[in-house]
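The complex appears here without one of its protein chains, the remainder shown in place.
Chains: A and B, in written order; residue numbering restarts at 1 for each.
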Amino acid sequence: MSVPSLPPTAFDEQAAVADIAGIEPRGRMAFLRAPALRRPSMLFGLGVVVFFVLVAIFAPLLEPYDPRAKTGAVYEAPSSAHWLGTDDGGADMLSLVIAGSRVSLIVGFAAALVAMLIGGTIGLWSGFYGGKSDTILMRITDYVLVIPDIPLMIIIAALFGRSLTNIILIIGIIYWTSTARLIRAQTKSVRERAYVTRARALGARNQRLIGKHVLPQVMPLLIANTVLTVAIAIFAETYITFLGLGDPSLISWGRLIENAFTGDAVLNDAWWAIVPPGVCVTLVILACTMIGMAMEDALNPRLRVGHLSVRRFRLRPLKGALETE
Amino acid sequence: MTAPLLQVENLHVWFDLEGGGELHAVQGVSFDLAEGERVGLVGESGCGKTTAILAVMGLLPPSASIAGKVFLDGEDILAQGEETMSPHRWVDVAMVFQGAMNAFNPVKTVGEQIVEPMELHGTASGKQARQQAGELLERVGIPAARASSYPHQFSGGMRQRAAIAMALACTPKVLLADEPTTALDVMVQAQILQLLVGLAADFGLALILVTHDLPIVAQVCERAAVMYAGEIVELGPTDALYHDPRHPYTRLLFAATPDLYGEDAVVSIPGTPPRLDRELTGCPFAPRCDSSFAPCATVKPKLISTAADHTAACHLNDPALKAAS
Partner (left out) sequence: MSTGAENGKPPLLEVEDLVTRFPVPRGFVGAASRRPKLAVRAVDGVSFSLRKGEMLALVGESGSGKTTTAQSILRLVEPESGTIRFLGEDITKVGSGRMRSVRRHAQLIFQDPYESLDPRFRVRDTVEEPLIVHGEGGGHSEREERVRDALTRAGMTPPELFLDRFPHELSGGQRQRTAIAASLVLDPQLLVADEPVSMLDVSVRAGILSLLDELRRTGLGILMITHDLSTAAHFADRIAVMYLGRIVEEGSARDVVRDPKHPYTKALLSVVPQRDPRATTTPQILKGETPNPIAIPPGCRFNPRCPIAIPECRATDPELRSPAGARAGHEAACIRA
């Protein structure tokens, strides 16, 4: 007896409804609900960054005193009048720290944006087009990577002046390389995906392939990487200014630390002149790093470390209802 | 009648789901295997066949919980979980994993990787182990001299043979093969299947062949179990499964498989398998079944014997229920 023949079943509506009945729509932004993004580190990081951004925005309203005015004695210890004491010029430290947040954060975000634009563009172009342009761009990236950042910054600052814009540009121009490499790798991998080949096969031009298919896949990683670059940029601003290359008319955390150093704060036991700006820089960098890493984890689940221990499954006693007769 | 070599009794596997809840991946699977016997475990993706044999090997992740008994030569190796399972792993029950040909360590020679389990389990070491590895390679059709080659120097078919040799390293009694020929060409597939049949015949090796490809099971295995939604829905000689199927899913699965010389129209089964993270009422196949009747939606069918050594879980085999409808 052979298998009885059945009429081929057509795809029917009921089956279609049944098919999707169990699937909840998740939408494009589904990854935002990934557990990695609810980690305490992410929430802490977000909280800290938001806090400092608000401080920077409302700085003039929050400063108890004019940060540039002499409102107390030199190196006055913290007191109820000056919560963080005063610096070597008698200006209120708390006001200075609050004021400093503006420049530090502006430089951090702006420089990271410059780095992202340069690195992202180079990475995207290199990864998508490959060939000669890839080789050339990657060689350029290697050369820039290899140049020692501090001497380069000193030279550029000496040549072009020390304005805020220049500082932003200097940082941006030096720190785009790792972004470029990361985006190039990601672009290369996305470019090989079947849906990009399919779009090309149906005649889509490169602009469309990049704009609609590749960039959206690469963007989240680019953003995560930019957040990490913010941390680097803030730190870079701090030590550029510490080295005396910053704009002397601007107040930033790096400036405050530099000031404390040249003003012999340590000799005067004036810890309040050094520690607060240092703590602020550290906190913001830490926060950005936490956010960036949590985002990368959410986007790339393979980054999660697998279990290296012996796997132990659990045994369950068979409950009455499960026994076969 | 001799006691079966391997006896799986009422095996259940649950996986913990992110965000609470459980997936009941294997629901009360029972079957046995005699020495030298070749049994097929057939089903489509998600039916639980791979999970079931991983449970037999105790190779499930910590998010899994298992219930049931697995008797090897009369001893319940699942009784104390990892403690009772590990002495038998590879030594008595070995496995060729899905995609095993791609799971080789690229920096070790093939010979070293076959020797590894021998030394780990203490069945042989040093010169003796290397000699045995050479013999194993010959047994699977690879010249022993190739033991010093690296995996990338082997073709896909040869790597699959090497994976089988690795599984046989500690001369097990039972070999579990999960989709051993899925990524291989049909000619190489024939070679590998011929090899597996030969091993079972020459060395009394009991074989469980897990696959979605019915014709392979029809040609290679004497008995087979058809799985659907985590359960075995039919179990019997492959001849009976084709010529006298007692479960509509078995019948439809055969009908959905095109045959070289068959004239019958090929059918598709509308709908999708049910979600296993919820309690199901009635027969899990009922929504897609072409022969469902009154009791199917509410009463879950149990495996009933329909002939010697042939069981099926379908109300159509129950004369009492059929009469009542």
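Assume a contact is a pair of C-beta atoms (placed from the backbone, for glycine too) under 8 Å apart; a residue touches a chain by one contact, two chains touch by 3 or more.
Please read these numbers as outputs of a predicted model, since none were measured by experiment.
Peer 1: Looking at B:259, B:290 or B:309, which makes contact with the chain not pictured?
Peer 2: In the complete complex, the chain left out is touched by residue B:259.
Peer 1: Can you tell me which of A:61, A:159, A:201 or A:267 touches the chain that was removed from the display?
Peer 2: A:201
Peer 1: What chain A residues would touch the chain not displayed?
Peer 2: These residues of chain A touch the chain that is not shown: 2-3, 8-11, 13, 16-17, 19-20, 23, 25-28, 193-205, 208, 212-213, 216-217.
Peer 1: Residue by residue, what part of chain B touches the chain that was omitted?
Peer 2: 44-45, 155-158, 185-191, 193-194, 212-216, 218-220, 238-239, 242-243, 252-254, 256-262, 266-270, 272
Simple rule for what comes next: only the chains that are shown with their structure count from here on.
Peer 1: Compute the distance, rounded to whole Å, between the mean C-alpha positions of chain A and chain B.
Peer 2: 47
Peer 1: Within their complex, state which residues of chain A touch chain B.
Peer 2: Touching chain B: residues 1-9, 11-12, 14-15, 18-19, 22, 35, 307, 310-318, 322-325 of chain A.
Peer 1: Please give the residue numbers of chain B that touch chain A in the complex, ascending.
Peer 2: Within the complex, chain B contacts chain A at residues 10, 12, 14, 18, 28, 30, 55, 58-62, 64-68, 78, 80-82, 242-245, 251-252, 254-255, 264-272, 275, 287-288, 290, 302.
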